[in-house]
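A single protein chain has been omitted from the complex, and every remaining protein chain is retained in its original position.
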Amino acid sequence: MSEANKSEYLVEVKNLKQYFPVRTGFMKTVPLKAVDDVSFAIRPGETLGLVGESGCGKTTVGRTLLHLYKPTGGEIYFEGKQVTEKNIGEFRKDMQMVFQDPYSSLDPRMTVEDIIGEPLDVHKLYSTKEERHQKVIELMNLVGLNAEHATRYVHEFSGGQRQRIGIARALAVNPKFIVCDEAVSALDVSIQAQVINMFEELQEKLGVAYLFIAHDLLVVHHISDRIAVMYLGRMVEMADADELNENPIHPYTLSLLSAVPVPDPKTAKASQRIILEGDVPSPLNMPSGCAFRTRCRYATEQCAKECPALTDRGNGHMVACWNR
Amino acid sequence: MAVLEQILKNGEQPILKVVDLHTSFTTDNGEVQAVNGLSFNLNPGTTLGIVGESGSGKSVTAYSIMRILESNGHVTQGKILFNGEDISKYSEKQMADFRGNKISIIFQDPMTSLNPVYTVGNQIVEAITLHQQVGREEAKAEAIEMLKQVGINDAERRFRQYPHELSGGMRQRVMIAMALVSKPSILIADEPTTALDVTIQAQILELMQELQKKYHMAIIIVTHDLGVIAQMADEIVVMYGGRICERGTAEDIFYNPCHEYTKGLLKSIPNVDNMKEKLIPIEGSPINLLNLPKGCAFCARCSKAMKICLEQVPPELRMPDGHLASCWINVRDNNYIVDEEAAA
Partner (left out) sequence: MSEMNAPKKNLLSFQIDPASFEPATDEEKQQAEVMSESTSFLKDGIRKLMRNPLAVGSLIALVLIVLLIIIAPRIVPYGYEEIIRVGGAKDKTITNLAPFAWSEKEQAAIAAGTKLFPHIMGTDSLGRDYFIRVIYGTRVSLIVGLFASILVLIIGVLYGAISGYKGGRVDMIMMRIVDIIYSLPDVLIIILLSVVLNQTLDKGNPVVKLLGTNMVAIFVVFGLLYWVGMARLVRGEVLKIKNNEYFLAAKATGAGSWHIIKTHVIPNCISVIIITTALQIPSAIFTESFLSFMGMGVQAPMPSLGSLANNARAGLQSYPWQLIFPAIMIVLIVLAFNLLGDGLRDAFDPKLRRQ
């Protein structure tokens, strides 16, 4: 990535930090390092997958990126311009989000038309009621919803249809970048494929870039150009999707890949898994040095002393590990 | 007859036989048929996977067997034979003695299935004394032994801890320990790893396989995750809209699916081979159980649906490789063999 020109990126995140104060005793708070020193960049029309287990900070990265939380540290650039608390309003139209839970992310008291029309209202993107209606219908058609259902309430729709409504809402303002926070995780297997395909088609049609946050490695691999792996608030590996799958370097990525159950009985029963011992440590009580060392079979003394930085292992394959 | 056939085939009688199970729920919006004519057999020491998406009736099946349905749900028809005895005829009292003793169940969310005000040890001891005539001290020793069995280090300390002090994976281990105290012949696992991370999921699945070998128990695993099913199950039941689509060995279902739903499902999941291609999704939305079609539950979403699919429920037929599928396309293509014993 070193030879790349900076302006080639749509979104750039540098050393992003997000600490939440957690009360541990009377008048005593401890910072919970949800995201610690995370950097990445996304090109226009590209999909960056972000994977990790629950509590690794991947959702926080997405939300902090959109300034839904105020970052504790680090910089965010959109098309070369720095995004701050003050000027975030200008970028709201360009950066949107699709949420995980298609049940709680749509207001149950609003009709589909009002939900999809809300961003249009906020940014005043129409002049007449008729125009608003027309735009909503267009968006509904775009995401494969029956336009006759515009006056219905969300509780009448299935999970997959609700997620389409959520996507239509995000697309209403013509964004260049969408954060998809576990956008397919809550859906049934047969519906997941519909939505994944739709994300891909919309990208081809509209050229939007995605930050695709998910815990399902197979889904992320399918949709992403590049994948970043997080563990306890830090990024441990980032590479092209295929490269990461074929040639994982970080021991955590290795075990993550081998833990994914393969939907094929013969391979699944034959394959030798690397089963990680133990649990993820509490983010309030993180191990010194590399956070993964307590579960890592390659751990050495150095791992306890110092936290490894992401280094390029060729072809933009970034890994943060002392021993591999 | 089918029992006889099983005996001839395996030399062993199925430990659990579910015959034509119907379960429905009375709701504000009418009667919901959650399970509609489900049958399957479970052989001792093997794992049966029930797979389906939300609303397919897979969990309701498990709850029907255990008779722990919500108050508005009831089994309306069918037999549940445990070692040849129909447990659906049991009284509430008999059932209470049976539950957790001969068949145990573990749930998706180990946090809500453990009582937060008692220590983990207390709850396991409770489970032991419920079904066994042992003293408190004896039960405690047994509980600690059980915790060790499910791979919990430092069992004595964990024994005195409360559920909130344990991680999700640890809680699921405790649940398994609790379920196994009476050495049940069947363990039902309802989405046991859905709430867990993949690395923890791998641990729990491995533990279940290990314990299965040790205790020679049968497992029914209910899940939507085809990966988990592929790894765990010897036999698979595929459900859609409360009806059975297909049942057979894992290999038959994965490598020779004979129901359009199963075929669609397998094509729609991303796997290592189709990374560069577009996924082939199943179109449409999940079925509305309040509004079941007259014919096949899957007909509205099936790309190959025929006129008859809308009108008549397909019969369950034996495929040439021996597994059973309920799809009219097999009738059209004459892709079935006549099962003389079953027919008689």
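Order of writing sets the chain letters: A and B. Residues in each chain are counted from 1.
Following the convention adopted for this analysis, a residue touches a chain if its C-beta (ideal position, glycine included) is under 8 Å from a C-beta of that chain, and two chains touch if they have at least 3 such contacts.
None of the values given here were measured: they were computed from a predicted structure.
Counting contacts over the entire complex, the absent chain touches A, B. Within the set A:R92, A:H133 or A:R313, the residue that contacts the chain not displayed is A:R92.
Residue positions on chain B in contact with the hidden chain: 27-29, 72, 284-285, 287-288, 290-291, 293-295, 299-302, 304-311, 315, 328, 331-332, 334, 338, 340, 343, in rising order. Looking at chain A, the residues touching the absent chain are 63, 66, 68, 89, 92-93, 96-97, 99-101, 104-110, 114, 118-119, 121-123, 149, 151-153, 155-156, 166, 169, 173.
One rule holds in what follows: only the chains that are shown with their structure count from here on.
Chain B makes touch with chain A in their complex at residues 53-54, 167, 169-170, 197-203, 205-206, 224-231, 233, 250-251, 254, 264-266, 268-272, 274-275, 278-283, 285-286, 301.
On the side of chain A, the complex with chain B involves touching residues 53-54, 157-161, 188-194, 196-197, 200, 215, 217-219, 221-222, 241-242, 245, 255-256, 258-269, 273, 275-276, 279-280.
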